[in-house]
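The complex appears here minus one protein chain, its other protein chains still in place.
Every chain is named by a letter (A, B and C) in the order it is written, and numbering of its residues begins at 1.
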């Protein structure tokens, strides 16, 4: 269980005391505030704070473009225009602060997104809890045979059992050893900053993560993508739902232009133009490599 | 006047409709929201939105340090500790969004602070207003004779008059020419993106500027400093007052450790230790250059 | 003339003394080092230093992917793969340092690219030269009538003459007044940090600008684009030529996937699939707005 009764009490208290503000308010986001959305076996994502809404994006764009824009477009149209033309600065005017509990190996991918503010639980200073990510059977995937960086079929039978047994027993032993090394009962007790080094990467950590909407969209495009590792993708997908409630116009534009869109090269566009004129273009006549052609075909086919 | 009656109406409307929120609320900041604080002759700073308060800083620090910190220190003590030890990430958990109207030459200094989000009024897209910064007589300073990058005494008499006359007449003429070049009355009209190049750097622009509290403190330390150019310092000072009302503990720590503090070199500390033992240290025996020694003496003397 | 004989002498000296290094060397870039490429009437771009080459990109990618990649692909194929899949970190391993002389209104656009290092000539500290950008007749464009942020036809006849006369005489007068205000001949002399505010935005400034290749590509994609303002585009185009000689594989991939490519939305891809099946899709049946449809049609047509 990701949330203890004490934590749930704290969340309930945080949600019990509305106050007055003159700031922009997103009703969709108010409904999410503080609530923990479970992810994986012990993880969660919850919104701690936010700044701005769809109108804040429009307002910032109109500061840039001045009076001229006022009558031109409605809010949704303007937001779609900004997204389509990569005008990213108005999206930077919205900000979100999340509290995330996640396995260390997921945190290691996540932190590569540098344009964000982070306060992580310090295992130099404090003692980690006995919580490890143990995959569900259907998330226990074999190495892909076609892609070095991917998963194939789900492991079955004895192999799956052996793997789960290893993960569980190693996690348990590692935590027992962690406690044994830290213990000051009849011994000095190893420094926390050293003892943590023996813990495996599926132990849970937690952090506050604050990011602007433009950089969050960049994160979501990469991490909610079908090629992202499952264990970070489930966090990204949970965040997508929150963002859809927070800034519905911006999220719809993001879905259409980024998640559902594709970037085609000059060569690919050229092939496309020939195909639309009726030419039967093949990989050989395309000028593309085999890999590129395969990806190009997938784009043309993908909604089938 | 920096604010037109129409703008004041808009501000009054923005302040007239409080809404409910579950987020952290800073009462000090609510009192500032949307209100324009006049700076220079036509400029202003006003708060459009904010995220977090003193408690948000503490909360983020406690995520990092875990349960261990809970009983150790009160909020103010913890914030002072964080500031003293350059633990900057908890301060990054607060965010502010300002609407600023400012002369272009001030904007050019300001924008050098890269870790911020900006949407500036576009003079490619829209037409700038006829508003120029003309200094007050007591801000009309001569070039410093001791410091290439500074001001000396205030200009007096005829010289001051000549300078003001130049600034006013050049600004007026530049704007007349701007309108004449843009005009589509009996002619094609020059592109806005070209016509703007003839406008002097004291014309006003405006932008939305969003920044986290850590980076804002960095900006304020440099720009509210006595060595900053007067025309940006007055903006920084106005922002300081707002921040003091927003996060009083953090601002007090900032004042003590950053604005009121000083960084001493290893050599300076060594001299200090000798002086405290009664030695009469001079520039010659200090190992410092003349410039360094002068600055060191100023630090030791500065509250006199 | 952008370069004085003294500056040319300095450049010749810088180019006269090759030294030995064990670092990666790009012969294409060595040929450019220090040489000033003229841009606009008084501006230039010149390469002051660089780090890395195409091999450095490949090398960094192979650190990430380990031994597995070694036999898979040749360098060019790997670089194309990285560009296609938005793997940006290997491109960040190359760095370039430019010395640029440019009008202030161009500098104001340029500086909005935040992920770069900049040292600009300080007009607080030093005195600017009497050099202003005066457009060539064929760059003197009218305001676009279809696009607020763009240019239409070239100005002609008397109107062009009037505009040039304004630009020249205002620049001359502004500089005369600048000198008059600064003068310490029989008067105190206005502070440099104040006197500069009367100078128009077509005066030239200069800076050192250092950026990694990934962020440079981002800059070039926006600023070498047909929609960029002409006066910054000519700088971007000059830099494109330099980059093509520095990292030929990376530049070719950038040209194909970024400059020559296009991002299509989910809706646009859907229309495309219907068109390839023979359907006659119109704006009405596309689900796109008129603006979006117009841009979509332009992509499908653009090489005609």
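The rule we apply is simple: contacts are C-beta pairs under 8 Å (C-beta built on N, C-alpha and C of every residue); 3 or more make two chains touch, one makes a residue touch a chain.
Since the structure is predicted, the reported quantities are computational estimates derived from the model, not experimental observations.
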| item | value |
| --- | --- |
| Hidden-chain contact residue, picked from the options A:191, A:276 or A:298 | A:191 |
| Missing-chain contacts mapped onto chain C | 14-15, 17-25, 30, 33-34, 49-52, 56, 59-61, 63-68, 89-90, 92-93, 95, 97, 99, 117-122, 125-127, 206-208, 210, 212 |
| Touching residues (missing chain, whole complex) on chain B | 65, 68, 77, 80-81, 84, 86, 148-149, 222, 255-257, 259-270, 272-273, 275-276, 289, 291-292, 295, 299-304 |
| Where the unshown chain meets chain A, residue by residue | 103-105, 108, 111-112, 114-115, 118, 122, 124-126, 133, 135, 140-144, 148-153, 155-156, 159, 162-163, 166-167, 170-171, 173-174, 177, 180-182, 184, 187-194, 196-202, 229 |
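In the analysis below, only the chains that are shown with their structure count from here on.
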| item | value |
| --- | --- |
| Longest centre-to-centre distance from chain B, chain (CA-based) | A |
| Whole-Å gap between the CA centroids of chain B and chain C | 29 |
| Overlap residues in chain B, where contacts from two or more other chains coincide | 118, 122, 125-126 |
